[in-house]
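The complex is shown incomplete by one protein chain, all other protein chains being positioned as in the whole.
Right after this comes chain A.
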Amino acid sequence: MASKAVYSHRDPMLKKRDDFEDILEERRNSSDLRYALKCYTPVVYKGISPCKADALTNMVLQSSHLHYVISQVSKETGRAVDDVQDEASAILEEMAQRLQLSTIRFFAFTLSKVFKTLFRSICVNEEGIQRLQQAIQEHPVVLLPSHRSYMDFLLMSYLLYTYDLALPVIAAGMDFMGMKFVGEMLRMSGAFFIRRSFGGDKLYWAVFSEYVKTMLKNGYAPVEFFLEGTRSRTSKSLTPKLGLLNIVMDPFFKGEVFDMSLVPVSISYERILEESLYAREMLGVPKPKESTSGLFKARKVLSQNYGSIHVYFGQPVSLRSLAEGRVNRSQFSLVPRHIPKRPSEEIQNFVNDSAYMLVRAQEENMVLKPWVLLASLLLQNHHQSQAPGQKPGMALDELTERVVWLRDLSRQFTVVPEIQETLYLRGDVGPKESRSADTTPEEELLSRAVIVLSCASYRNQALHVFLRPALLALAIHAAASTKKREVFYSFSFLRNMFSNEFILVPGATVQDFEEACYLLVKTGALQITQQEVLVTERGHRTIVFLTSMLDPFLQGYQVVCRFLCEEATEELTEKQFIPSIRRFIIKHLLAGRLRYTEVLSSDLQKNALAALLRLGAVQKLKGVDQGTLKVNTVMVNSLEDTLGGKLPTQKVVVARL
């Protein structure tokens, strides 16, 4: 391994990818102050109508869209128009960003200091930056970074400032607003704040959507938001949220802009700042409310090393080309464009598919650090060593051999998502055993779980690479025979079951199946004939690895099913679901009936429940018993058995699902 472990830009495997440039290098060699005060003259959208932030709010308040909604709300509620108008102004006041170059300069200075302490390097693909610069001039731009850390949006603005690109306005959750000083600082660095939920509030929606659209249409600034809606606690990409994507696409559908560039950005952290916070949160220690003092307390992170960050600015996607042949824009010809209308099914499907496509693009451009592969292997080994009669641990030679094997496998599955780097040792994370006398077994379990979940979050970074082949491997395992058709049914069942857990494009079962087959045949793990799917002699290792990768999820979903069948009473509400299943799982883990500590992850539990709700095996009651879960025991039972391979996936089951 030693000879291969040299960092290299020239690696032939990297050729399809852009090269990365470390921007911290320059920061370490020149004055941060001069950098913060540098001349900043970004290129702007060619159709820009320059205006100040204040003028922007006026444009929003005077838009026909808002006028329409205000008078509608006033009619419905009987309130005076002025009154509603005032409310709209207040909403806008609360929401609006106040981007100021001076604040950005302040951040440029302080963040330089912070980044240099925290990170070894921040690597950016400069070709991506050039593409973005081009895109910004041509059309309004929407930046869509992956979301793993609070760091993400400051980092984005920092990078754009560094490269002299137009600073974005960023949709941020209202929770930041709680942090008085910081909230305002963020506002002045371009953040605008959205309430987390405003379901039926027509006025709020109107102000919000008009505000975003106005900034976008006028080329005021690139609009940035997180497709995943919130930070992923597991490092897996989250199912995209469609609200904001719907809003930004609307001006194109209605012909108000010629085109728009959607730019997926993949931010890969070697180690996420919030790492152990996330694990604790998923184990039931609630996340601390964002507060300024909390931020200062968190400054101890400054003394730690968080490795490197890779930021990959993906290929800008032209919305026009994306919509070509899929969206008939003349559907908006018959109603004035300022009257809000529910998007047609055609549009909804299009937005949904685009969102998945963009999240997949984020995934594909993530950089896989060697630690990620290592974590996948260690985690599997850890689980296997839990079995009786196994010695824990693995010899370093063996581990090295396995990592190299896995690296080669991953390279066959994807276009170089990984960076060659010397693996350096880390003492702070990892499935290490620590025992002290005065902890209860439950406390010990939970503290071990924190480590396992942290470790799993590394493995999860590689999941998207292996996901489709792994689902196929599981399907082969579960299928009643080697018949291709049976394997496909089984694949399609699993895929459907897990589509809340992983990014699986709706309706793309056949493509995914074919892709998985292709990859596993390419690596020589499978032989596929007209009728049959056969595992080759040398493919065994691959198949076992892939199956083990998804095994914790498979087991986890089964446990959720079992819990619902055995423990769910009439009164189980959605709120109580997580605490009660947590108790249930802890019991089973302590009794040694469950192998995977990972199953304690509330993320997995929620996803499993969402899948069961989607499949109709569980129903959420409305009315008096609002939030109560009604379990269809027969169905849940049969799903559990099918997941466990006790029941064959029949055509019927698949069809019904």
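Everything that follows uses one rule, which is that a residue touches a chain if its C-beta (ideal position, glycine included) is under 8 Å from a C-beta of that chain, and two chains touch if they have at least 3 such contacts; residues count from 1.
The working rule: contacts and distances are computed from a predicted model.
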| item | value |
| --- | --- |
| UniProt protein name of the chain not shown, from "Serine/threonine-protein phosphatase 2A 55 kDa regulatory subunit B", "Alanine--glyoxylate aminotransferase 2, mitochondrial", "Alkylglycerone-phosphate synthase" or "Glutathione transferase" | "Alkylglycerone-phosphate synthase" |
| Contact with the hidden chain (one of A:Y35, A:F332 or A:W405) | A:F332 |
| Residue numbers in chain A that touch the chain omitted from display | 47, 255-256, 258, 328-330, 332-333, 336-337 |
